[in-house]
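Notes follow once the structure below has been shown.
Here the complex is missing one protein chain, while the rest keep their positions.
Every chain is named by a letter (A and B) in the order it is written, and numbering of its residues begins at 1.
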Amino acid sequence: MTPLLSVRDLCVGFGARPEDNQVLHSVSFDLEAGETLAIVGESGSGKSVTAMAVNRLVDFGGGAILGGSINFVEADGTVSNLAEAEEAALECIRGRQIGMIFQEPMTSLNPVLTIGTQIEEIFRIHHGMSRSQARAAACHALECVRIPDAERRLTYAPHQLSGGMLQRVMIAIALAANPRLLIADEPTTALDVTIQAQIVGLLTEMQRETGTGLIFITHDIGLVAGFANRVLVMREGVAVEQGALDAVLDNPQHAYTRHLLKAVPQFSDGKSVRSDMKRDQADLQDRALAVDGLTVRFPVRAGLLRHQTGNVHAVEGISFDLYRGETLGIMGESGSGKSTAARAILDLVKPTRGEIHTARTVRDGATRPVQAVFQNPNASLNPRLTVVQLLAEPLIAMGHKIDRKAHHRMGSLLDRVGLPSNSLQRYPHEFSGGQRQRLCIARSLMLSPSILVLDEAVSSLDVSVQAHVLDLLVDLQREFGLAYLFVTHDMAVVEKIAHRIAVIYAGTIVEIGRAADVLATPKHSYTRQLISAVPSIHRRQCEFPVDTRDVPSLVRPLGWEPQLAPWVSSGDDHRFRAEVSGDVS
Amino acid sequence: MTIIAILLVTAILAEFGLMPYDPLSQDRTARLQGPSAAHLFGTDLFGRDLLSRLMTGISQSLTVSFLAVGAAALAGTVMGLTAAWFGGLWDGTVMRVMDVLLAFPAILLALLIIAIFGPGGWTSILAIAIVYTPIFTRVVRGPALSLKHREFIDAARIFGSSRRYIMVWHLSLNLVAPLMVQVTLALAWALLTEAGLSFLGLGTQPPHASLGLMLADARNLMEIAPWLLLVPALALMLSVLGFNLLGDALRDLLDPRTRRTLA
Partner (left out) sequence: MHYPLKRLLVFPLVMFGVSVFVFIAIRMVPGDAITAMLGTESGLLTPAQREALRAYFGLDQNWIIQFWHWLTGVVQGDLGLSTTFGKPVLRVILTHFPLTLELAILSMLIALGIGLPAGIFAAMRKDSAADLAVRVIVMIGQSTPNFVVGLLLIFVLSVGFGILPQMGTFVPFSEDPLRNLGQMILPALTLGTAFAAAVIRISRSAMLDILCEDYIRTARSKGIPRRRVIWCHALPNALIPVVTLSGVEFGYLLGGAVLVEQIFALPGLGRVVLDAILQRDYALVQGSVLFIAFNFMVINLLVDLAYAALDPRIRLDSN
């Protein structure tokens, strides 16, 4: 039997002379109907280009197919080679027989058209439906992807929906014409873990119902373990390895696949937490940071005179302490208030209430004991300054002279974070993403701080780079006795680096304790939900529950004081907020 | 680029008096002559050499434009930067004043200012500068506001960098690129405005030469002496074109999207 899709020796190039700028080299793969193929690779591996070449969207991005064939079995049984198809023929295949979902749901929908218009047009173009028929069909499509209140949502513009909702709309659009093949290009990368689990659950469920072939492109090899039948690993435009899921994961043949599998932080329910720090051995002298009842609220203003009508309760009564050489992982999803809490500790936003005590460091008498490394190394380095100027800034700010000693310190720190010594006169854009993040780390250490706030510091890096930066952070912590406040949404990363973990939901800590305890025996239902959503290589072919709950609004009227649920202790140094009949928070 | 270079050379030559003839000296015997070897672009109604007048004219127009745009860029940058950084009342005041200035068509505002101070070269500089200040203020304030929330500013605040250090090293340095683009484009517009004002007799005063003035003089003679009209018209077009092209090239060069493909 001929497979649904058969790609042979596909070569794609970009630019005015595509032969000279070839990004895809002889990629071949097959996909049966109803099967899921995962294409895995790091950024620049050509995995997206492969996907876009299949439905020839690559033509619009300045690419050209240089050779090979893409044989696709159409609904009527005829086989057509998409690599040589005319644009007019392709228009009949795209949408109707091949659907596609993209990475960024926020920008993938036309901002000036309503959701309804964008779904209806598929029905009208491909099925020749009338306006009212199309409307009913669109409504049904939204219901299929579990969007509540579908009738009303059809009249919404994209910016009125959350990212997760929009991705569901995208799925509805892609599946509207009942395609034989669905291509999903990193559909969950921009989303939170729990939302990711929902989207994946939805996709696999829809696929089971419709028997669609699915190509799922991702950088996260752990994610596809849950549902793919076959895996294709790509690197620099070459398919280095492919085969059945279990074969590739358990018995990788190619060195790069092995490297990738090793580098991916794998979540193992708290079995691989660090054990190099024991709280009971530390005394109060070693306490680097104590936060007590931290509360941050932002005013909500409305009306003609912009009077305050309420508050956004971003952070509500957060308390914890942090010892030298210890890492506290702050876990939470977007909008949970974890970054706001970090910013308050960094003195970037004014807390409404609560106290933050930092112990002065003994060494060098630095006056700024808390320093930070942010998520995006591109944005946190001024692109117009050289490395010398960047590293000198903290010293200048503290009134130090930039003398031989200062230069010596810069040199040794650069060396310490693993950057070449000739970096000093270079500009940030001359470095790779991982190197830039190392630069940020070096800069944050210039003032010999005692506490480092790492706000999603490794989230924007490719997995293999991520692993190296994490190793560096652990080494630096041991060497300088640094205390880390590691803010992240990534369970697997936090398991690698944290000694203790605090889970934040809707502005409050719902569970806090030793990393091993929290991850292995989560007590709060939200923590459990988070953990169950984490993809992992060890979780094969599992069910992802489809849950449509939304995060509660944090906007409250003036004078509203939250009633925080009481703490419940669960053994030594592990407590969580009590819950009323399983309801979250 | 070439056009700009030729313009600048012409202007500098004119400043140092390196011209074939004195642009002001009249020669009654050689009135309204067509282009010839002696007078490359011919002569005008008073027998003055057109090439020499053109050279001083370009020099005059460029001087006015450069000074005016320079002043506007400086004022606009200071206002835009402080407005963005301090926000609140100061931001509101500055931006409302700029709104008021922007509510006038440019040429009208220039006319009003010239009416106050009397026509002349310096007044045109002032008029053009005031017309362009709000534009520069906006050009600076927008990016400055978005830069203010960039992470490297946060990083600087965590180090405890002073406000002045942040403004100079982080904000201004990153605003140079959009400013340069705006300056070149504004130069093109300033040339146009200056020519327009002179054309109305409100800029450079006769007997001195400026492109607008030469056009005004040529207007009634276009049927007898078309070169009088065509030469300065072409010179003006080319100058403006030069700055527009330069501005576009700069914009392409500095656009992060195009730069990414280069890098």
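Some points to look at:
The rule is simple: contacts are C-beta pairs under 8 Å (C-beta built on N, C-alpha and C of every residue); 3 or more make two chains touch, one makes a residue touch a chain.
As the structure is a computational prediction, the values presented were derived from the model and not from experiment.
Within the full complex, the residue among B:74, B:112 or B:253 touching the omitted chain is B:112. For the chain missing from the display, the contacting residue among A:122, A:137, A:342 or A:391 is A:122, taking the whole complex into account.
Touch with the chain that is not drawn comes from one residue among B:71, B:183, B:215 or B:250, which is B:215.
From the options A:170, A:223 or A:260, the residue with contact to the unseen chain in the full assembly is A:170. Across the interface with the omitted chain, chain B contributes residues 96-97, 99-101, 103-108, 111-113, 115-116, 118, 188, 192, 195-196, 199-200, 215, 219, 222-223, 226, 229-230, 233, 236-238, 240-241, 244-245, 248. Counting the whole complex, the residues of chain A in touch with the unshown chain are 55, 57, 60-61, 87, 90-96, 98-100, 102, 104, 107-114, 121-122, 125-126, 157, 159-160, 170, 173-174, 177, 302-304.
Everything that follows uses one rule, which is that only the chains that are shown with their structure count from here on.
Per the touch definition, chain A reaches chain B in the complex via residues 343, 346-348, 367-368, 370-372, 374-376, 379-385, 389, 393-394, 396-398, 429, 440, 443, 447.
Per the touch definition, chain B reaches chain A in the complex via residues 150-152, 154-162, 165, 169-170, 173-174, 176, 263.
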